[in-house]
Every structure is written in structure tokens, then in C-alpha cells.
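Got a structure for you, written out below as C-alpha cells; questions coming shortly.
Left out: one protein chain. Kept in place: all the others.
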Amino acid sequence: MKTPQTLERSHGWRKWLLRHETLLLVVLVLEWSLFYYFGTSVNRRGMTVGFGTLDRQFDILRHSCEIGLLALALTPVILAGGIDLSVASLLGLCAVIFGQLTHDLGLSLSIAAGATVALGALAGGLNATLIAGLRLPPLIVTLGTYSLFRGLAEALTRGAVTYSDFAPRFLSLGQDRWLALPVQAWVFFAVAAGMWMLVHRTVAGRSFRVIGFSPEGARFAGLPVTRNLAGVYVLAGAIAAIAALIYTARLGQAKADAAIGYELFAIAAVVLGGTSIFGGRGSVTGTLLGVAVIAVLKNGLATLPVVIRLNAAEEISGMLTGFLLLAALAGSTIPKLVSARRNRSWSNGSFISPSP
Amino acid sequence: MNSSRRLFLQGTALALVGCLASPLALTAAEGKAMIALMPKSKGNAYFLSCKIGADRAAKELGVELLFDGPVDSNAAKQNEIVENWITLGVDAIAVAAENKEGISTALRKAQKQGIKVVTYDADALADARSFFVNQATPEGIGYALMDEAARLCGNTGEFAMITASLTAANQREWQKKIEKRLAEKYPQMKLVAVRPCDDLKDKAQSEATALMSANPKLKLIMSICSPGVPGAAEAVKQAGRVGQVKVIGLGLPNENRRYVKEGVIDSIILWNTENLGYLSVYAAVALANDQLKPGAKSFKAGTLGEFKIEGDQILLGKPFLFNKENIDQFDF
Partner (left out) sequence: MSRYSRELSVLAVLAAMLLALGVWAPGFYRLQPLLSLATREAPVLVVACGMVLVVIARQIDISVGSQFSICSVAGGLLAAAGWPMVLVVPASVAIGAMLGMLNGALVAGLGLPSIVVTLAMLVTLRQGLNLFRQGEFVTLPDGVQWFGLSQSVGQALILAATGVLVIVLAAALRHVALGRQIYAVGSDAEASRLAGIRPRWVTFFAFAALGALTGLAAAMNVVQSPQVQPLSGNGMELKVIAAVVVGGVAISGGRGTLWGATAGLMVLACISPALVHLHIEAYWEKAIQGAVILLAAIAEGLRRRRSDA
């Protein structure tokens, strides 16, 4: 039940949202500077190496394109109060399908790529039908498709087949540069710009937040809830397919186990960026910043000599990311709790999740 | 907590981390060569035992050895770690490649910076490294496993295979060679099933139990993933079918010693992993010092003696069979 106090607090929420992104930006600049200072050096061979090199920065950009795309795909989904655990599995499935289309069916690269994106959207449509159409809980549906898509990828390849030997023209998507930046970065920027326009400047996009805030209220307000909700899942599928193409081009190989575990970091990036996991609140800018903070953290830590010597880059960055996520959550929730206690009310009962 | 205070705390935390980083950066050993060794996955006991031999070699040669790898087999992470080593400016890198093509880009970069590259256990693309230290060819491994299985089954009967995951590259290679040998030499034997265990000993145990139950005439379970061998052995033991269903596989002596002594496992096939690490480090250092050049036909590695080089592959030798008689001589 939304009380008048909640409406009043929504203005406070908007102010807070802005502050959250600024904070994130500050954190990003801070960590970047720290890693630049401590992670760049002249190595034993006399070359300048480490975090501060252009090479390294491009690598960070390259590595974050796929998770970034998945995070972008998840943003409208989570804004609208849903969730999609299946995006990384869908990436794997699309990668394998692309491999089959180009290798087994001999289709040209562009046709195969187009077909892959279409199939990705179709798969997203399965989520859409079950979640928006049948009104099933997104957590369960995407838990099911998480296994189903990965399973289909394994079944299609019998687990064994790996597609490599792609045309150099295709590999350049993942490994070359265009106009001074890695090629996939341009794709990522294009998708990011498109997503920003969609979420923040279109009527449909604005409806996502309303739907996430209160689906029933949105329905009563006459918004096409079912259609828009279905749309975000289909869109997520299409973007996952694009990410699959980039992933395959970068590694030069399409395998059923592509991108295992990526969905967790994508979700972490979205939440870190200030989007509430319950929906109704968040922004694309926040997601981009979240991806940047996590990517810089992961890669930057790995350039610190002490971390290299400890052979613990992955573990330490994993743990720090976990802490960062908790800190970001605590940081955004504690003020609400404090004011709630002051008002002596339970407001939305923030620790109880609305029906997922 | 308001925003500025939170900012201050976060900033302090990061600054502390940074402060820890800088003094240690200055303690880089001057003058000592730095060799970097990467396993496919850091926790895998197989690679940890390679490290033992590598450490020994590093001590003998007076070089500094770095050992790092992904926690679970992850090609993208391997690339990142190679990048770090390029940053550090190591003298040579020895890598067990999870993904042949994927790692080659990073390795080529290293080579361009003057860092010497060898691969061991699992190869990268030929132009991305100078030599491949091969413990045994996939053919050697596959044939050894199949021959041993046939010997234990009397050249006839059903057997099943447990692998790591259906997509693991090394295991795929070995499986292909095993099936080839099976088709060529042992037409009276049948491979009834291949089940993945995801590198989990407990899952391997469940799979083995189901395999025995579903195939009552099963004579042997072969596990080509090392955590799967003790898992399958435990399953046979708990099923009370020791002796009726043989267990062999690619595994480490220490993990399987108990079962070998009890007669549950007949033999495990491997190669001396310590020697593999030892040889890899020696080769890497020799490359870095220009003592080992492309085109060489043989290579002498410290106390281990001479090793044959075929093309650009340094061969460790034939797979080694561990069984009840000799397993106590090994500790890895």
C-alpha cells in the first residue's frame, strides 16, 4: 500500500538517485587514479607498462563490452521490476547457433549474424511470454531458461563441437581497432546510447519505471504493461545475441560454455549503478558507471605488483566486488531506514521484496 | 552516513590498498630472471604438483618463479594474467592454455615485447610460442588408457567413461584418441556411456553409481578427469563391486593412493607432473638465455637429462603407469 509519505519521499528518491551516480563517478575516478599511480611503472625491460598504458585501457574496454552489454540488457528488465538470470546462457546458445549457421550451414557472416540476433530475440520471447503473458514469477522462469538455454547449447553441439576458424573479417570485430578504439567498443557505445534513449526519452522507456514501481497502478493508468514488459525481455535476448557475436569474435571460438557466470556480474553492475532490484528506480547511466567501476576494479587490482606476487588477482577482486556491492546497497538503504525510523513507519517494508 | 563521510571512508580504504601496493613494488628482485608459470586452474592438484617440479628447477637455476592462474579453467582470465606478466616484464612465460586461439593473442603480444613463451600440458597456436613442452601426445595418453582398459577387461566387454565437462578441450582430445584406438584394436569392447562430472568428485561418484546400475555388464570405469577417479573408486567401493568393476583413469597418486592399495583402482596413468613443471621451467629459462633455439633436436634439463625434441615439441616421454607396486615412490 503506498502511503502519502511515500509520494513525498519520491522527490527525495530522485535527488538521491542523482547523488548515487555522482558518488559512483567519484569512486570510479578515485580507483582509476589509484591504479594509475600504483599500477603503472617502468618494467624491468625498460618499457612503460601497467594500468596507465593505452593498451591496457583498451583491454579493459574490450573485456567489459560483453558484461556491459548484458548489464545494459538487464537494466530495463530490472527497472520494470523483473529479472533475467538467463542472459549469459542465451549468450552461449547464440554463440553456438552462430557457429552452426556459419560453419554447418555455410551462411554468409551478415546473414548468420542477423539470424542469430533474431533467434536471440525469439528466445527472449520465451521469457516474455511466460513472464508478461502468463504472469509467472521472473525469478523462476529465468532460472528455468538459464538451464534450458545452456542445455540447448550443449545439446546442439553435443557438448563437444567447437566452432573456430572464423573469417578474419569477423574476428576483427573482437580483436581490432576502428578509429582508435576497439571495434566492439563502438558497438557497445551504440547500444548504450540506444538504451539510454529508450529508457530516458521515450514514453515506453518511462513506463518501465512505473511498471516496476507498481504494475497494478500502471495498468490502471492505462499503460500497456503486458506489451512493454514483454518487450524488455525480447530486447534483452537480442542484446545477448549481439554480445555473443562480440564474445565469439574476441575469443575466435564459439563453444557451449561461453560466458558462464557472466549474469552475476551483470546484475552486480546494474545494482551497483543504483538501480533498485525491486524496480521502479534506476538509470542507464548508473549501469554504465557500475560496469566501469567493476571492470576497472577487476583489471586495476591485477596490475598492482603486490597482487600479482600474491597470485590472488581473481580472488581479491571477487571479494572486493562483493564488499563494494554490499557497501553500495548499505549506502543507499541506510538513509531510508534512518528516516523511516524517524517517521516511525514501515514505508514499503524495504527488506520484504515485492512479488518478484 | 551521509555522502561525504562515505566518500571519505571509501577513499581511505582504497588509499590504504594503494599504499600497501607501492613499497612492495620496489622490492622486485633485481638481476634475477623472472619466469612465470600458468596452470589451467590454480587449485587443480595436477598443476600444483607441476609447480613442485617447477620450484625445484627455479631453485637450481637461481631464477624467480611466479605461479598464477584462474581458479577454475577460464580462458579469458588466462589472458588477463598474461597481460599482468607483460606488465611486470617477466623474462619468460610457460602456459597451459585453456583455449588455443584465445590465449595466442596475448602470447604474441608478450613475444613482441621480447618475452619468451613456451606452452606445456596444453598448446596454443604454433606462432604464439617457441616450444610446446608436451607431457605426452593426446595419442599417447589415449592409447595408454585404452590399452590398459583392454588389458584389464581381457579385450572384451563394456566400459564407461567419466569426463570433466562435455566442452573441456583436453578431455575431448583424449576421448577422440581413446575411441579411435577402441575402434581400431578392440572391436570386442564397447564404450557404453560418457558422463561429465564437472570436475566434482561427488558428482563423479553419483554418475559411476548410476552407470554401474544401468549397465549390469559393465566391466570398467575410466575417468579422464582427475577428481573423477577417486569419485568413481568410492562409488565402486560403496557398491561392493570391487574387483568386478575395475577403475582406471588419469589421476594423481596422492588422491588415489588409498584406493590403489585397497585394490579398488587398478592403475592410474599420468606422467610425472613434477618433471613436467621442471622441464617447462628449464626450457623457459634456456629460451630466455638464448641457449635453446628453434630447430634444436634435443634439450638437456638439469638432473633429468636429455629430452627429445620433435619439431617444436619437447617431449617429456611416455605416459607413466602408477599401480600398487610403485605408487609409494611418488608424492604428488
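Letters A and B name the chains as they come in the text, with residue numbers starting at 1 for each one.
What we mean here is this: a residue touches a chain if its C-beta (ideal position, glycine included) is under 8 Å from a C-beta of that chain, and two chains touch if they have at least 3 such contacts.
Bear in mind the structure is a predicted one, so any value in this text is a computation, not a measurement.
Colleague: Of the residues listed, A:Tyr36, A:Phe58, A:Trp186 or A:Phe278, which one is in contact with the missing chain?
Modeller: Hidden-chain contact among the options goes to A:Phe278.
Colleague: Using the definition of touch stated at the top, determine which of A:Ile140, A:Ala167, A:Ala190 or A:Ala221 touches the missing chain.
Modeller: A:Ile140
Colleague: Return the single residue from A:Gly52, A:Gly151, A:Gly194 or A:Pro224 that touches the missing chain.
Modeller: Of the listed residues, the one touching the omitted chain is A:Gly151.
Colleague: Which listed residue (B:Ile52, B:Ala126, B:Cys153 or B:Ala210) would be found touching the missing chain in the intact complex?
Modeller: Here the residue in touch with the unshown chain is B:Ala210.
Colleague: Which parts of chain A are in contact with the chain that was left out?
Modeller: Residues of chain A in touch with the missing chain: 1, 83, 130, 134-137, 139-141, 143-152, 154-155, 157-159, 264, 267-268, 271, 276-278, 312, 314-316, 318-319, 321-323, 325-326, 329-330, 333-334, 336-337, 346, 349-353, 355-356.
Colleague: Spell out, residue by residue, where the missing chain touches chain B.
Modeller: Listed in rising order, the touching residues are 41-45, 48, 71-72, 166, 192-196, 198-202, 205-207, 209-214, 216, 227, 230, 234-235, 238-240, 255, 258.
Heads up, the rule we're going with is that only the chains that are shown with their structure count from here on.
Colleague: Quick check: how many Å separate the C-alpha centres of chain A and chain B?
Modeller: So the centroids are 33 Å from each other.
Colleague: Sort out for me which residues of chain B touch chain A in the complex.
Modeller: Where chain B meets chain A, its residues are 1-3, 6-7, 10-11, 14-15, 17-18, 20-22, 24-25, 28, 34, 42, 66-68, 70-71, 75-77, 80-81, 83-89, 99, 101-102, 105, 113-114, 165-167, 169, 172, 196.
Colleague: List the residues on chain A that touch chain B in their complex, please.
Modeller: 19, 23, 26-27, 30-31, 34, 37-39, 41, 43-45, 47, 49-51, 56, 59, 63, 154, 157-160, 162, 164, 175, 250-253, 255-257, 299, 302-309, 311, 313-315, 327, 331, 334-335
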